[in-house]
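Following: one structure in structure tokens, then a few remarks.
In this view, the complex is presented without one of its protein chains, the others remaining in place.
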Amino acid sequence: MSLIDINNPLNFTFDGKAHSGFEGDTLASALLRSGVRIVGRSFKYHRPRGIMGAGAEEPNALVEIHEGNVCEPNRRATTIKLFEGLTAKSQNHMGSVNFDFLAINDILHPFLAAGFYYKTFMWPKAFWEKLYEPIIRCAAGLGKLALTPDPDSYDKGFLHCEFLIIGAGPSGLLTALNLGRAGKQVILVDEDFHMGGRILSENYEINSDGGIKWVTEALNELENLPTVRLLLRTTIYGVFDHGIYGGLETRTDKIGAPGPRQILWKINAKHAVLAAGATERPIAFANNDRPGVMLASAVRSYKNRFGIDLKNTALLTNNDNGMLTEANHIIDIRNGHHITDVNGRKGVTSVTLNTGEKLKADYVAISGGWNPNVHLTCHKRARPIWNDTLSCFVPDGNTLSSDMSVIGAAKGTFSTHGAFRDANKVSEKLGCKTIPLPKTEDRPIDVKAFWHVKGTKRAWVDFQNDVTAKDIILAHQEGFSSVEHVKRYTTLGMATDQGKTSNVVGLAVLAEATNQTIPQTGTTIFRPPYTPVPIGAFAGSHRGQHFKQIRLTPSHKYASENNATFVETGYWKRAQWFSRAGEQGWRDSVDREVIMTRKSVGICDVTTLGKIDVQGRDAGKFLNKVYVNTFSTLKVGKCRYGLMLREDGIAMDDGTTARLSDTHFVMTTTTAKAGPVFKHLEFARQCLYPNMDVHLISTTDQWAQFSIAGPNARKLLQKIVDPDFDISNEAFPYMACGELTVCGGTRARLFRLSFSGELAYEISVPARYGDALIREMMSQGEEFDAIMYGTEALGVMRIEKGHAAGNELNGTTTATALGLGGFVSKKKDCIGKVLSRREGLISDDSMTMVGFLPVKQGDKLTNGAHFISKGETAKALNDQGYMSSVAWSPTLETYIGLGFLKNGKNRKDEVLSAVDFVRHNHVDVKVVSPHFVDPKGERLRV
Amino acid sequence: MSNLEPTLPLEGFTGDWPDFSLVENFLGELVSLAVAQDEEIAFNKAFKKTFGKTPPKPSEIIAVKGGYAMWSSIGQYFILLDEPNIEADRELASKFGNSAYTTLQSDGWTSLDLKSKKPYDILERFIPLDLRAAQIGFAARTMAHHIAVVIIKFSETEFRLMTPRSSAKSFLDGLTHTIENVIA
Partner (left out) sequence: MIINHPLLGPRDSSEFSYLGDAALLNRPSAKSETATDDFYRYQYLRDNPPGEHRELWYHEHGDRSWLVITRNMTTHAITKVELARDVKRAMIEASKS
């Protein structure tokens, strides 16, 4: 009845040696069939280890697959679907897996008990950094990471359904059939590459035929039901709020296969049916970790599903289910027999019983009982409850989320008939008709609790983290008796298998040691993910260039054609400067752009600055609420600078707002704050002033906007603006605005604003014309030697003018600090007004913005330098303020700076030390007015 | 008539894959229409007169005279007009008078039409909404690949995706990457 295809052989390598298997094998089954006994070394003691399980619960067979720079560590061999050309390696050994130099740890085991690192490596102190730490670092960890980028591609997706059925064993499949036939939207998932659950590994008959036949027929029907979706190789790794489930689907493990390797699904389900089955647990006894000691259920999986006969097996069981395993020797705990030792370091050779008898065996199959896979019921903090009869934890119906039902072995219903019965019961509860129950086995469980054989030798509880029963008892002896402490002190249950085969046994050992019952001992909490999820899957396709979007300005293409260097400003790419032949570096370009703009005319793309359309009868009134100054009085056809505060009184953003009509304003914000300001305005509109007639819409992308600055700005504009419109100084003075047309009828808006301090305008056209407009302007501008300037030159010019920008509106400065205290209207409230008048913000000692020049011509100023009075020591206590913006001014041929200084407005001409310990640049500076170029603003108004 | 040549954000992109086609269509004009406070009656009257129907409900797009109308937020609609008309917002403003405020939005958006017999195979990879359950004439604003998107379901095989102009290229890259992932 095995599910492997012997007509489809597959070649693979393990530790460099060639092996073969078949389609339908896992790496583990193929290795077992090949007779490979040792597949790795244990974490701490480096003991030889073999395959123990057949599924996600596998603690030992952690392998590294693929090679070199694409190797992937810590994969369970039991869940890797074998494919042609797979290369795999064992982990955690120095030397070969068969001869590991670090096996000396096993001899040193008395010194390596739980928590040993809290008690050692302390002396001599100097040895820690030079000796202990490097050694520990080498020895620590399981597997090694490839240090190159992950070559696989991943994707993500969103699914919606009424019912998510987690697990496609008998109970899950029958539920899916019932719900699917009723036309419900169902998603059925299973972590395996073949649906069927435990049926695939046992010999039960269903309806007097092989179980596989029933599974095949069920799947055929489900695949053809229009409202059912099947997801194979998909693990539901987490349960989240409000019916959201995380699923990781694996498409392939092959490198270079087309398409994404894994898909991370966010599944929205109205109700989940957890049919996740149960996991068998081992028993702790001396040397129970030898290669060849396996879970009885795994021995049967390998026999029935993969066609592998593990000859010469001794079975140790405390329950009836274990008795299904074919074995040469049966050691039934219920008859008072158990195993006291296992011999054969590199592979089981014999077992010793409590009777003294020694039995020859190559494999030991253990069945200590079954643990329902309750993990997903606990992700929202519910805890399972102990069932004494079944000797396991089951979901607590009282604390279970109302949108989850648990059925089958996951609930503690261990027989196949019971699983089918649960499925029909839940299907009825969910409002569907049910198929008559298939006929199948209904064995009772009959388990006798047995956890641990006491003795002097080490008995393993957590195989992956090498935690023994002794460690748990030691933890209790040292005072770490609560289950949460024991977990962390011993690391029980903290490995990549998250205690799937060790948690309950460990609890039982602790309960015995503390003389409590298991319910009294309690459990730790299961958290997502159920099994590991690669970080690549969380990233999906959002990596590298796709990590975040890029926003391009309307002149981007033109700028690219003209040697622009781009800078990322949030999501935007903005031209930083434009290089010309002969220029050595960015300073040459930026200096040229500043000089040419101030000499003739320069054009800069300022589309990125936020533009918000504010319309309504109460638009002006609304703006009064958010700006410190008054806008209701602004005349149509005029612009005004505005400063916006946060409610705590700190400056948030500034910009200019233009009035195009009685009910129409266009607000600008800084590039970075476009989103946050819009959110802030909507908050004010909906949450504070919902009865005002005011409407907001973002128009940042709608209008391409360019600033045209310099003495020839008007002359250039006159070649663009259609002759109907008068833009003379008289008709269109400083701070005017209006709607007009350009280039033979292109709709446009013109604003006479200046950030540079030169005669300047901002022209905007619908973005569809942005590219054409910049080309036309540059062409028309040739007669003026017009240049394009980038954000660097823009920055230099605004510093020369003493305009505050992002460096100054840095989230800690107030209107007063910015020199705009007088700007705040005394006649009205606005957001931030009251708290801006707090004592601490308006004291005499408060910092205000001033300008700085180096005392010594040619000295370099640096941003972030702090000011110390001459003669004082440079320490925090004497801090007088800091430099916020710095530039080389080609106009003045010196470095200039803006910064904040305590009581700055009264300290003009004072000389201070500007100390910079980061760049080791300390210079003397003089306090000056922040307005370096054209302080009277004459050039603006020509 | 303007001397300047207009450009589409994706320069008229067209893409064809087995089972999927993607075309950047010419948007026509997009105008945002906001209802003036306390003017709902006058607004609805003007809307009926101008477009021949009552305004759409939340999550709805309806065919109207001249194009489509979609609900975009409380008291705000997007009007998608078939014909190019850069003065569309001004013309609508005069038709609605005091009952509405209009804003030209055509240039702020990129419009892509997705045609496929199995569109959900693509859409489920990056649109978080339950599009299979949505009605014909469903229109919603949401996020796709971290970028704002308006998704419109014209039929079981025709969808429109609108995204802001400045990030159009990133959006298209994400979309074509998704199509390639699905086809692989």
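As written, the chain order gives the labels A and B, with residue 1 at the start of each chain.
Here, a contact is a pair of C-beta atoms (placed from the backbone, for glycine too) under 8 Å apart; a residue touches a chain by one contact, two chains touch by 3 or more.
Source: prediction; values computed, not measured.
**Student:** Of the chains that are displayed, which are in contact with the missing one across the whole complex?
**Tutor:** The chain that is not shown touches these displayed chains: A, B.
**Student:** Can you work out which residue in A:Arg837, A:Lys875 or A:Arg941 touches the chain that's missing from view?
**Tutor:** Going through A:Arg837, A:Lys875 or A:Arg941 one by one, A:Arg837 is the residue touching the chain not shown.
**Student:** Among A:Asn691, A:Ser728, A:Gln857 or A:Thr873, which residue is in contact with the omitted chain in the full complex?
**Tutor:** A:Asn691
**Student:** Which listed residue (B:Asn44, B:Ser73, B:Asn98 or B:Thr176) would be found touching the missing chain in the intact complex?
**Tutor:** That would be B:Ser73, which touches the missing chain.
**Student:** Considering the whole complex, which of A:Asp648, A:Glu910 or A:Asp934 touches the chain not shown?
**Tutor:** A:Asp648
**Student:** Kindly state which of the options A:Glu129, A:Asp241, A:Asp724 or A:Glu938 is in contact with the chain not pictured.
**Tutor:** Going through A:Glu129, A:Asp241, A:Asp724 or A:Glu938 one by one, A:Asp241 is the residue touching the chain not shown.
**Student:** In the whole complex, what residues of subunit A lie against the chain that is missing from view?
**Tutor:** Output for subunit A: 240-244, 266, 268, 647-648, 679, 682-683, 686-688, 690-691, 829, 833-835, 837-838.
**Student:** Can you list where subunit B touches the absent chain?
**Tutor:** 58-59, 72-74, 128-129, 140-143, 148
Everything that follows uses one rule, which is that only the chains that are shown with their structure count from here on.
**Student:** Where the CA atoms of subunit A average out and where those of subunit B average out, how many Å apart are those spots?
**Tutor:** 31
**Student:** Under the stated contact criterion, what part of subunit A meets subunit B in this complex?
**Tutor:** Answer in residue numbers: 153, 155-160, 258-260, 266, 268, 541-542, 545-546, 548-553, 571-572, 607, 613, 615-618, 663-664, 691-693, 695, 697-704, 741, 743-747, 765-773, 776.
**Student:** Once bound in the complex, which stretches of subunit B touch subunit A?
**Tutor:** Its residues touching subunit A are 1-8, 32, 34, 36-38, 75-76, 86-87, 101, 103-109, 124-130, 132-133, 145-147, 164-167, 169-171, 173-174, 177-178, 181-184.
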